[in-house]
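This is the structure I want to talk about, given as structure tokens.
A single protein chain has been omitted; all remaining protein chains appear in their positions.
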Amino acid sequence: MAEGKVRTVQPVATSEARWWLWLRITGVLMVLFVFPHVIIKDVIVGVHNIDTEYVAQVWENVLVRVFDFLLLFTTFTHGMVGLRQVLMDFVHSPSGRKTTTWILAVIWFVVTVMGTMAIIGGVSLQPGA
Amino acid sequence: MQVHTHTYDVVVIGAGGAGLMAALYASKKAKTAVISKLYPTRSHTGAAQGGIGAALGNLEEDHPEWHAFDTAKGSDYLGDQDAIEFMCYQAPEIVYELEHMGVPFDRTSDGRIMQRRFGGHTNNKTGKPVRRACHAADRTGHMILQTLYQQNLRQGTHFFNEFYVTDIVFHEGRVAAVVAYELATGDLHVFRTKAAIIATGGFGQLWEVTSNAKTLTGDLPAVVLRRGLPLEDMEFFQFHPTGIYKLGILITEGVRGEGGVLINDLGERFMDKYAPTVKDLASRDVVSRAIYIEVREGRGIGGGKYVYLDVRPETVNKYAALDGRTRPDGSPYVVTKEELLAKLPDIIDFCKTYLGIDPMEEPIPVQPTAHYAMGGIPTTLKTEVIRDEHNTVVPGLYAAGEVACVSVHGANRLGTNSLLDIVVFGKVAGKEAAEYAKHADLASLPADATDLTRDQLERLRHGTGGERVADIVAEMKAVMTEHVSVFRTEEGLTEALEKIRELKERYRRVSITDKSARYNLELMEAWEAGNMLDLAEAVTLSALNRRESRGAHWREDYPKRDDENWLKHTLIWIDEEGKHRFAYKPVVITKWQPKEREY
Amino acid sequence: MKVTLKVFRYNPETDQRPRYDVFHLEAEPNDRVLDLLEKVKAELDGSLSYRRSCAHGICGSDAMRINGRNRLACKTLVKDVGTTIVVEPILGLPVLKDLIVDMEPFFESYRKVMPWFINTDPPPEKERLQSPEERERFDDTTKCILCAACTTSCPVFWADGSYFGPAAIVNAHRFIFDSRDQAAAERLAILAQEEGVWRCRTSFNCTEACPREIQITKAIAEVKRAILTGRLD
Partner (left out) sequence: MSDPKTTFTGYARYRATGQLAFLLHRITGLGILLFLLIHIVDTSFVYFAPELYDHAIQIYRSLPFMIGEIFLVWAVFYHGFNGLRIIIFDLWKPEWWEKDIAVKSVYWVLVLSILAWLPAAFIMGKAVIENHFLGG
């Protein structure tokens, strides 16, 4: 009986633990971004009032762009990590798991970069320029 | 049936507490295999609830000598006192050993092993119940079984799970091999070995209402009998007083240890009459008979075949006050619902599941339930199996646990002494067998090693007589319950014997529907039925033979204990034609001369 | 009352594919589902195969899916499940015959978490001391009877048979939080690996299925926390 003393061991950090934690950290953060975004865009404004003009107008405010970037980053990262969790249930071989993770990482990277470029570049009036 | 052959130094048959303890010790020194028809953790040791007895004296004064005396007295002086003393003096050490292996005993406030009261265990100076049962909530057996299995895994013991041992083969009187049937494939396995330890537990399935698992069918005692070896004291089978009405599921004596009382239809606490000093905590034979008498005299609940076990806090406190019961610190004994819930969680769960009642609100309907075989395969103090009344050992054959009869329990076992018995003598068996294997060589294997098993199984598989196993077993249980239970008479026993013999005859004409090789449980259950019939016959013959009343064996036509003629152990042999023979072995008495038992 | 018992049947020696047999029985509300199976086996079809031993919920032999949910047949009363009863083998382990599944993968995971007490200090003459509170800390997980009801109810295990599964974690928990044990760090390291606790998606089927009412998901959460913080309180 070791009175009052908490037994401790060295914490073990593994990549699985980090994926797990990341889902939760982004989960908490997203509450700040996803709910407002969904409520404003889908409910209050509505698709019928959204077009390039509308986008151009709201992005005039830099804070909105920052907001949208954080929204993009947290949701998409969370979603892809979540998708990885789901796929790991079905892909069992170590090589399969590695490949899956890499494919997801590439998709994640490409899509995130596309989205980020759009947010930085804003609405371009000359198509393709 | 394909045959596979293996070679070991020691083969342990059975993976309950006794088998696992033996395996733990044997595998330290010798190449050991454990063969069990169940996965080890499913052995019935896991059902033991109340505790393991050891005079640790953690809560109040206690001594191994008191424990030994209580055991000898509880055995109605039929226990061998050298064995009893050995066990009770080993008890504290072995309980500490279990604790060191990890068994999570409940704790006292100063961190030591918690102990509770149990029937028949007393302070020898005052005669009052003493706290001697070491417990882990009400699942002590479960914890011991799990821990022993885990330690065996740690040690890398070889397990053959879901293998039924069907025969032991001898060569020139020595153990040559153990034959087993593999449930998964239907193949036979011959384990050539220097030594074999039988640890297959009890055979409560002979009766209708029992606390024993459906797999406790006494296979190995039947095998031994078939191989021309004797069984000892088969007339002594314990009926535990408090089984759940009709189901037989055990309500541990721990409930009465915590203050629960038995109540009849008039609302009386009737144990006052039968055991004025220890009352509800008298030894099991005494309490079971008391319930039978109450029922017979019409004071069962609503005139039925059961009484109430009342453990509601109000009732407990009322009778604790009447008895002047106190806590270790001298304050009056008062319990709360929470305390009882914490100490008896599984029991409360059983009552809720199977009866739909909450024992904190309502009393529990109970009746005596077939519980424990005091008799079994006779052994010496070193667990060597003997072939006759002169203690001639069968080289290489050992037995321990409920299946064996050393005999520490005599005519009646005290609660908590079986868990003790299985670990103490399991350990001895493991050590002795390994030691023997070191010096012995492998006996040569008879060519017909698997013949008997094949014969039995093929006959059952291809039987066309149309008799149904289930009917035969049901009729056997009925007659055993009617005539070979708590009260016995010449007339009833004779009737039972005739019936059993008729059933044995019908058993030859059994047929089964499942012809497949894999997982043919129907085949194995039919085989088990044959074993039960053989044992039923041995029990009934032994009961008929003993013309006195002692411990669990109560003959209404001979209601007195008769030390002059019957202070001796019975050995019974039954040969192939069903002819039987008795011989007797003296009881070893060291310190305590037989006296009238009073509680 | 009359009950209809629909039982999954499959004998690899004779059957191409599984089927369901239907039996109509007379039963009492207080009968166990196990009693019904025993009745079928004794009177109607002796070849019906399933494991059972203690018949009162303490040996863990007869976990099966009863009306779509893992239970022990001996701890389930007819009145709790109604008059149409469907009995199927537990999911995720290979079916060997009727209701019998191969338990080996289950026990393999169990063995992987070092489910045995380890303390390499020379033992004291008497017991190692432990306070009632320290003993209480791991009481819940000592109740496990290895019936596999939890692991075979787990959606993650169905998909990924190498996931250690709740039963193995429960048994690791029993030692990790035992103040007398010294191998918590090794066990946590094992459980922190790919097929360890992080696979658990808190689906909670395990806790709902456990016939011993062990708070399994809670135990798993405690192990996760111990891995992240190193605290064993």
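Letters A, B and C mark the chains as written, and numbering starts fresh at 1 in each.
Just so we're on the same page, a contact is a pair of C-beta atoms (placed from the backbone, for glycine too) under 8 Å apart; a residue touches a chain by one contact, two chains touch by 3 or more.
Being a predicted model, the structure only gives us computed values, none of them experimental.
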Chains shown that the absent chain touches, full complex: A, C
Contacting the left-out chain in the complete assembly, out of A:Ser15, A:Asn61, A:Thr99 or A:Ser124: A:Ser124
Chain C residues touching the omitted chain (full complex): 65, 67-69, 91-95, 153, 155, 157-162, 201-205, 207-209, 213, 215, 217-218, 220-222, 224-225
Residues from chain A at the interface with the omitted partner, ascending: 24, 27-28, 30-31, 34-35, 38-39, 42-44, 46-48, 50-52, 55-56, 72, 75-76, 79-80, 82-83, 86, 89-90, 111, 114-115, 117-118, 121-125, 127-128
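Basically, only the chains that are shown with their structure count from here on.
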Centre distance in Å when chain B and chain C are each reduced to the mean of their C-alpha atoms: 27
Whole-Å gap between the CA centroids of chain A and chain C: 37
Junction residues of chain C, two or more chains touched: 129-131, 134
Where chain A touches two or more other chains at once, by residue number: 1
Of chain B, residues touching chain C in the complex: 38-39, 41-44, 46-47, 56, 96, 99-102, 104-113, 136-137, 139, 142-143, 146-147, 150-151, 153-154, 184, 213-215, 247, 249, 346, 349-350, 353-354, 356, 468-470, 512-514, 516-522
Chain A to chain C touching residues, read off their complex: 1-3, 6-14, 16-17, 19-21, 85, 88-90, 92, 97
Partner chain B, residues of chain C touching it in the complex: 11-14, 30, 41-43, 45-47, 49-61, 75, 77, 96-98, 100, 103, 107, 111, 114-119, 123, 125-132, 134-135, 138-139, 142-143, 145-146, 175, 178, 180-181, 213
